[in-house]
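The complex appears here minus one protein chain, its other protein chains still in place.
Presenting subunit A:
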Amino acid sequence: MECEDHVTWTKACGTSDIEKGEGFQLDREHPIALFNVDGEYFAIDDTCTHDESSLADGYVDGDVVECAWHFAKFCIKTGEVLSLPATCPVATYAVKVEGDDVFVDLPD
């Protein structure tokens, strides 16, 4: 873990861990879901704001992830909630790729 200007880059996984159209769960106390949208990487809170399903388990269509339990949809890029039954957005986190490693900017 290294710090630069209040940004805490945490190594999440390797680029090959996140297949296109799939989610990757970074398993920690506050889990994070990482996605690969056409070669660009994004990170959002993993826990759906409706109940407790993992969004990394969801179905990815373009930049939208559909929750596996009751199908709330979220924008992977903005965290915006796009359909019921969820009504609150999910948090998003900055992501950077260095070589084959994916880093996420996570609060401590």
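Following the convention adopted for this analysis, a contact is a pair of C-beta atoms (placed from the backbone, for glycine too) under 8 Å apart; a residue touches a chain by one contact, two chains touch by 3 or more; residues count from 1.
Assume contacts and distances are computed from a predicted model.
S.K.: Given the options "FAD-dependent oxidoreductase", "ABC transporter ATP-binding protein", "Acetyl-CoA C-acetyltransferase" or "Cytochrome c oxidase subunit 1", which would UniProt use as the protein name of the unshown chain?
M.R.: "FAD-dependent oxidoreductase"
S.K.: Pick from A:T15, A:S53 or A:T78: which residue touches the chain that isn't shown?
M.R.: Touches the omitted chain: A:S53.
S.K.: Please output the residues of subunit A touching the missing chain, sorted low to high.
M.R.: Those residues of subunit A that touch the unshown chain are 53, 57-59, 66, 68-71, 84-85, 87-88.
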